[in-house]
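Sharing a structure here in structure tokens format.
Note that this complex is displayed minus one protein chain, with the remaining chains in position.
Chain nomenclature is as follows: A, B and C, assigned in order of appearance, with residue numbering initiated at 1 for each chain independently.
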Amino acid sequence: MKTLQFILKKLTGALITIVAIAIANFAIFRIAPGDPIRMMFKDPRVSTEQLQAMRVKFGLDKSIGGQFIDYVKQLLHGNLGFSFWQKRPVADVIGDRIGQTLILVVTALVIATTLGIILGAISGWRNGSKTDRTILSLSLVLYSIPTFAMGILLLLVFGFILLLFPLGGITTPASGFTGFMYLKDVLWHMVLPAFSIVLWYVGEYILLTRSSMVEVMDQDYIVTARSKGLRESVILRKHALRNALLPVVTLSGVNFAFAIAGVIEAETVFSWPGIGRLTYDAVMKRDYPLLQGIFLLFAVSVVVANFIVDLIYTRIDPRIKTGAAHE
Amino acid sequence: MSNTKAELSINKKRKQKIRNQKIKDFLYLLIDHKMGKIGVGIIVIFLFVALAAPLLRTVSPHQSGNASEILIPPNSQFILGTDDLGRDVWSQVLYGSRVSLLIGFVSALATVVTGTLVGIIAGFYGGILEEVLMRIVDFFMMLPALPLMIVLAAVLGPNIWNIIFVVTLISWPTTARVVRSQVLSLKERPFVEASRCIGAKNSFLMFGEIFPNVVPILFAEAVIMITEAIYAEAVLSFLGLGDPVRMSWGSMLHFAFDSGTMARAPWWVLPPIVSIILLIIGFSFLGTAVSDILKPGYKEKKGL
Amino acid sequence: MEIKKSLFSRILITVLVLVFVSAAAFAGGQKEGSATQTSKAVDARFNVGFTTDQALSTLIPDESWQYMEMGCIFWPLVYDQLWIMGPAPDYKPIPMLAESWETKDNQTWTFHLRKNAKFHDGTPVTAEDVAFTLKYLPASDPAWEYEDTDCDDIQVIDDHTIQFTLTAKHGGDYPPVFWTPILPKHIWEPYKDDMHSYDNAGAVGSGPFKLKEFKADQYIWLERNEDYWGNKPGAQTVVLKTYGSAEARNLALKKGEIDMIGYNGIDPLSLSSFKDTQNIEVKIDPGITIDWLSFNLHKENAITDINVRKAIMYGIDIDRIISIAYLGYAEPADSFMYKELPDHNPDLPQFTYNIEKAKAILAEAGYRDTDADGTLNDPETGENLVFELLGPSDWTQEVKMITLIKEQMSDIGISIKPKIVDLDTFYEFWYAPEEDGFDISIGNEEPGPHADWIWEFARSWDNGGEGWNCAYYNNAQFDEYLDDMAEQSDRGARKADLFKMQEILADDLPYGFLLRWKSINPVRTDRFTGYTSTMGGVSTWINPWSYFNVKPAE
Partner (left out) sequence: MNRKEILHVENLKKYFKIKKGLLGYLKKSDQEYIHAVDDISFSVGEQEVLGFIGESGCGKSTMSRVLLRLIEPTSGTIIFDGVDLLSLDKEDLRKHRRFMQMIFQDPFGSLNPRRTVSDTLRQTVRTHHLAATIAEEDKLIRQAMEEVELVPVEEYWDKYPALLSGGQQQRVSMGRVIILHPKFVIADEPVSMLDVSVRIGILELLEKIKQKYTISFIYITHDLSTARYICDRIAIMYLGKLVEIGPTEEILAHPVHPYTKALIAAVPEIDPTVKVKDVPIKGYVPVVPGESSNCRFFPRCPYAFEKCSTDSPVMQKIGKDHFAACFRVEEAL
């Protein structure tokens, strides 16, 4: 009963947030100065009638209230609207890009999580040692380097100077590659952008795994296991790591949602045709429907990720249930 | 007791002395902390650079050079070479530190003030007010920060104060949350009730009794906010949304990246990158040190 | 040390090894790939590089086609026009889909189409297609709406003859219907009322190239149209690629990934890295772009004072700007008209840099620094002479120019506040002087040799000039000359009109002309020859000729 109540509470919370975001989404872009319809036409000869016709087409001739009703209606139909800039449905525009972002983010996060867990576990296991201190400062340093700065450095060194990797894009243009060759081509283009993301997140994962590990190491069962004379590596693998990983795994869930939103830097530096680059372009083009769509996507993915993490936590840690329910 | 004035001044002095001692202790611990030492060192250097920029510079960072002075590598006249308008990179880096530090400090201040106000009010009053405020906080925390910053910066126009506004808008909820959870436990402490019993008003309970007890947390929080603000400014400027009037490290990178001469003129790209990274590292080391020091028992362990 | 043997070091080492080996493998594999690309053009693939901000996002015939540089190349390559402007030096109109044309009164025109032209799907091109295009395309988007396509009446005489009557007379050396792609009626018919509603994914035209693959914002892959009615291009394949930055694009040229830069050539700063590079020839052509300042005459401040505008023009050291921002690769401009064209008025007043004169003009007009802050004050309002100078962040050279102008203006006591905005916002402000979004704005256009349209920038605001007119300029006399010029076929009369118009603009100074930068185009000569130069370089909106003419090198 308590769990159900908790889930319901979280669910309503998530729904309210999404509704609020949907409303704010609408508001932000209406407050923005500049006439989007006018911006659609860089060509200055556009007549007042044509402008008016476009306004009618996009429903911008209506009052704010009317526009909002349209917006809500469209949302309820799962319709994200029509892009001013690309002149096609927002869902299509996003759909074209989302896969490219996902492949980049997923790859980067998987590598970052793996590396982070390994280094963090070593660091936490050997808490206080020289290795620990080295890894700790390394992770702090990595965590302090902005993704775009790291991207520029990687691009400069491995792209421009050493000529090892491509300078941007997701595939070799017009290569005609298929199957494995295509995959290889994509992966090859992904190395630099992915690593500029990896190097940032790996710092975070090391720090997290390490602190989680340090905490676990003090627990009774580790002490017991040690007193039983089990081999260190067995304790580490079977007891410590398993318990220390929990927060790390949940973090990577939440991070995933945030990483999609934060991928703008890497995508801009490496002209990776994903959602991040699209966001930037949409801002520059004042493509409000597209921006609204992207924002909703970002926000919903964060909300959903949070919700899932909350659920996982209730399964794992029963204390959360009652505590949160009375919060 | 007859000479209360004098006594009072003695008291004041004594209090000052205690406060000084506390600050001294804190600084000692900070310097004693390995990362704290490095962090403080870096920050002090940049603060010095920012303040002494007019003395350290060779020429004005905005003064364009002659045709022969364009994109020349580091030499005796231009320590870090010149950019595509023949402007001195060294002076630009010097003045760029001002922008980063200004934005860092002002945004952190604004964030901490807003976050503290909301956190204290929400935590103290509770009920519907808290529910509403915390929903707003949740809402802001759910928003994707960088896209929102880009949108707002683009909408509001490129201007240093807008960037500060945007950074503050994005980051205050974190502080509000941290403060609120502190307040939730602090307001249950008997001294708040005692003060209320004495007759203190709510405003005094919040800001006279509870607030001083969240200050240490705020200090740690502010350091994190500074890092984030510096980061945010750098990203926005790099994306071309920075203040066009003030040369910042981010906008230097923007111009260098746009000019298509990165590989040819690394002296133009590397100094701002290194500066951004160093300054952020400085503050994150400081942040780590501060949170270590604020951990219960740390001070005692160090024998203070 | 036990940890060394542990699971972690094993995983760590494995992962690291995997990452680096695979990265190296990919890098190695790809190097081979690019090696085959750089070798002799086996499939005669002509690679052209653009930057991402020049890339097409859509093949819909909306205005993005002409504001996106890739669109200016794509459309003429895939879609034939009735006639096309010939290459340098004389830029004569050359028949394309139309074999010939005639008119008696400059208003009713008859075009005779060639009979062997076919669309890429095999359907013949007929007068119906031309009529369809003329009727619906200009109505769909202002980008296609020109005076010379604005018809009152369109008659299909027979399959290969079309006659139409323009709403206004069309004079000059060129026939009407310039730069208009002829669309296949049988495909577009269902979307004629809203041409944006068709995604045009197949891009069926009748041009010398066919679309093979289009990746929005990434690349366009074209193949030679083997059934083309005319001369078949030498390149079997044309790939319009995008790169994240100009620098990446330039490096790609050096590495041989591309053979030519797609639009506007390279930045003068990058020139040095191409000098003496093997297999690369650097072509330097006269520019097509003219940069100028728009003074916002709608503002209620000192910018409306002709003396202030004159002083600004005298205060600008254009030679210094050219030497620093363009490393000398530009020349001063004094009109919308290129100096080498016969219609250019050689007697226009020149605003040669003269700081003393600028100061004297201001002093004489009463501007003095009354508050001793280094900036002159308006004698009427007492306010400082502070002007917002608008420019788009995307135009790197112009941004540099703004920086330099700001420096120079402070020398004559005028304070400039740069207002650097993104390109779309810039256009919105620039074309709307009545919204007071700027005092002065940088601006440019590529008039080209057939440039009657450029004068619309100065048509009186109150007389239909709203739109191009970005100075809120009004001069009825100018409009008279302009209207006459547009309808005149008589060379002499046109020239007289144009001379007069240029004079008026120089006197009224709604626009302060700055410079015309040269086009610097490094091209690879190891794989292709036959690059064709015009003003603006080897690949611009008036120059698809390089694509038509290049041949695999021997």
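Just so it is clear, a residue touches a chain if its C-beta (ideal position, glycine included) is under 8 Å from a C-beta of that chain, and two chains touch if they have at least 3 such contacts.
Just so you know, these numbers come straight off a predicted model, no measurement behind them.
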{"item": "Touch criterion as defined above, residue of B:53, B:200, B:245 or B:294 at the omitted chain", "value": "B:200"}
{"item": "Residue in contact with the excluded chain [from A:12, A:47, A:129 or A:224]", "value": "A:12"}
{"item": "On subunit B, residues whose C-beta touches the chain left out of the figure", "value": "1, 4-5, 7-8, 11, 14-15, 18, 189-191, 193-201, 204, 208-209, 212-213, 215"}
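The criterion applied here is as follows: only the chains that are shown with their structure count from here on.
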{"item": "Chain contact topology (line, ring, star, complete or other)", "value": "complete"}
{"item": "Between subunit C and subunit B, distance of the C-alpha-averaged centres to the nearest whole Å", "value": "45"}
{"item": "Residues of subunit A engaged with two or more neighbouring chains", "value": "160, 269, 284"}
{"item": "Interface hub residues of subunit C, defined as touching at least two other chains", "value": "245, 247, 251, 422"}
{"item": "In the complex, subunit B residues that touch subunit C", "value": "62-67, 70-71, 84-86, 154, 157-158, 240, 244-245, 255, 257-264"}
{"item": "Residues of subunit A that touch subunit B when the two form their complex", "value": "13, 16-17, 20-21, 24, 28, 31-33, 133, 137, 140-141, 143-146, 148-149, 152-153, 155-156, 160-161, 258, 261-262, 264-265, 268-269, 279-280, 283-284, 291, 294-295, 298-299, 302-303, 306"}
{"item": "For the subunit A and subunit C complex, residues of the former touching the latter", "value": "34-35, 38-39, 41-47, 50, 85-88, 96, 111, 114-115, 118-119, 121-122, 125-126, 159-160, 163-175, 184-185, 187-188, 191, 232-233, 236-237, 269-271, 273, 277, 284-286"}
